[in-house]
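In this view, the complex is presented without one of its protein chains, the others remaining in place.
And then chain A:
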């Protein structure tokens, strides 16, 4: 009986196995876009532009880490942009009273706390993630305006710039932070009980619970991380601009969700990876950067990016359904 079942499984060739890996396909897509853009614009492949690309990837990349965790559980977090805006204001206000490190700690804790509220409402009370985070999105933005008094906070200490402009081994600290964060998140999702539980929750929460996994805790945790990372991301923004504006992080959720989805994650949960998300972030940033280099009007950029995202997903869907067959 068992052999009969085995016969139905076609042995996969090494090449096919390689192509079946989502990250590999995403890397190819990123390379393809890079090649296209370098042909279209001579400035694209210059050293300064590459550092520019990496620099632009940091903020959206950090937010996308939390978003990947949330999407892996089958949820969504629409509030990251306004949480970033609110925690940015909290950071700006705190810096008026306390030193840099405690100020950042306050902002990140605030972000995590907002995530804890969303996650609890979603997991314990069974509300829809879309609706809860939509509500938090509105509240966050509104509070950001109220706390800031509708104006930007610009007297940020100059020392904040060190967070971004210190170099280690020739790599800017913000880029280094991004890479270390992705490595840590990847390790967590791949090798720890918590990481595997997050995948299991997104794939089949009921089965995960029946196997004794702590599904409540690990369904809330991603929202906490998402809120906290939104605060970390905005800290890097503020360090560069030396100003905290209540409008900061506007529409950041869309870029983050797009990056995660381009990175191959399933919005139904259970499928996706940090490596895929990282490529997704690079793809998003490259497209935007390339369009800027080519002098495309900012009003047309939305149309271009939207089209490219949908096309990329369509091609990916067609390719993956053929490969897995």
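Just so we're on the same page, contacts are C-beta pairs under 8 Å (C-beta built on N, C-alpha and C of every residue); 3 or more make two chains touch, one makes a residue touch a chain; residues count from 1.
We take it that contacts and distances are computed from a predicted model.
Per its UniProt record, the hidden chain corresponds to "Sugar ABC transporter ATP-binding protein" from the list "histidine kinase", "Sugar ABC transporter ATP-binding protein", "Dihydrolipoyl dehydrogenase" or "Cytochrome bc1 complex cytochrome b subunit". Screening A:120, A:161, A:214 or A:301 against the full complex identifies A:214 as the residue touching the chain left out. Here one chain is not drawn; of A:142, A:192, A:251 or A:307, the residue touching it is A:192. The set of chain A residues touching the chain not shown comprises 1-3, 5-6, 8-9, 11, 191-194, 196-197, 199-200, 202-204, 206-214, 270-271.
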